[in-house]
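Let me begin by handing over the structure; questions about it come next.
Every protein chain but one is kept in place in this view of the complex.
Let's turn to subunit A:
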Amino acid sequence: MSLRKLLAAATALTVAGGTGAFAQTITIATVNNGDMIRMQGYTDQFTEATGIGVEWVTLEENVLRQRVTTDITTKGGQFDIMTIGMYETPIWGANGWLVPLDDLSDEYDVGDILPAMAGGLSHDGTLYAAPFYGESSMIMYRTDLMEQAGLEMPEAPTWEFIAEAARAMTDRENDINGICLRGKAGWGEGGAFITAMSNSFGARWFDEDWNAQFDQPAWAETLNFYVNLMNDAGPPGYSTNGFNENLSLFQQGKCGMWIDATVAASFVTNPDESTVADKVGFALAPDNGLGKRSNWLWAWALAIPAGTQQEAEAKQFIEWATSKDYIALVAENEGWANVPPGARTSLYETPEYQEVPFAQMTLDSILSADPNNPTVDPVPYVGIQFAAIPEFAGIATEVSQEFSAAYAGQQSVEEALEKAQALTNDAMEAAGYR
């Protein structure tokens, strides 16, 4: 018996011990957030209806990304459904790594998926992942502090107004910061925020020939504006703050304004968690009069890796999890504020949902984001807070590290931009774009 056969036999024995009681079991890799966890609680109903068992592998976002990327590139075949985002979907779809979702049932109503979401989850017009929930970013602000400052938040403010309001609301003695924004390194953390912000200042990552644009004045303007604002009105140590840190500050009443994911609205208005639940207002992410706002677009979506043995069952699950019926199921049991937002047009046409305080602003934010046309000047890439090319995650993580070093005062904004320019061009040259 060869070593290989021996190992395979041993493996078969181990695996045989672990299979569940169902004739068919699908394995789903997913991310740990409230909506996904809630769905796990309802999967028994899916199993009862279809006889298909479901195994969940829940991981933290960064671990999940590494795990599913390794699995799909090595054809590991560990998962029948993967939870991926708007960044991965078009790239993986183009590589033929995902099963196209072009034969979903009529009942499912693909046309009901919000166009911005469907667009970002497709390649060449074919849908490769079904959105479970979608988000954009918007301003959450303290209505009481705004009033104290004698200001009124417009529905669609400019950066100029935001800066003025932030400085007016700042009260260092009482530990109140006018504005809390992400500064933490990482392309999906501070990198996502500053890229979306730069769009409204007329900046872009690349010109149409894939040349880095960090040497252009629009980037210097973005970064200087951000650093000055945060130094005057931001919390101390903001260069290491991400979503969770800012959420914590806001919930404890230490931020006048916070521009971040629309999904945060349900946290900051929840009286069990937030000390300021009844004093939160919402507005569109700011612009600079150039025609682009600084909000992003993101979706957590379910996709089927090509090569799975259980394609039909996986499709059945996706149709169930991202259906109108699932939304109705959650609404019935846990109320409309807890349904997964941002995926379907019909949700925003439901009268009960329109009464949820942040519903309309979430929809308006999503609708105002256009991943195919994200910047003032034309770009060769798709994506608002990212460029959907495989090299982006690596490059943007390094660039955001340079930026965070500038926020922390370890280097000047000019130095950070110089380094970003050089490292981006080097990486793009090595990858064969230039």
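Operating definition for what follows: contacts are C-beta pairs under 8 Å (C-beta built on N, C-alpha and C of every residue); 3 or more make two chains touch, one makes a residue touch a chain; residues count from 1.
The definition used in the following text is that contacts and distances are computed from a predicted model.
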{"item": "Chain left out of the displayed complex - its UniProt protein name, from \"ABC transporter permease subunit\", \"diguanylate cyclase\", \"NADH-quinone oxidoreductase subunit M\" or \"Minimal PKS acyl carrier protein\"", "value": "\"ABC transporter permease subunit\""}
{"item": "Residue in contact with the excluded chain [from A:G76, A:G291 or A:G394]", "value": "A:G76"}
{"item": "Candidate in contact with the missing chain, chosen from A:E61, A:D144 or A:D370", "value": "A:E61"}
{"item": "From A:S105, A:T126, A:N231 or A:N244, residue that would touch the chain that is not displayed", "value": "A:N244"}
{"item": "Interface with the undisplayed chain - residues on subunit A", "value": "4, 7-8, 10-12, 14-15, 18, 27, 29, 31-34, 37, 40, 55-63, 66-67, 70-71, 73-79, 188-189, 242-244, 247-248, 251-252, 254, 261, 263-264, 267, 272-273"}
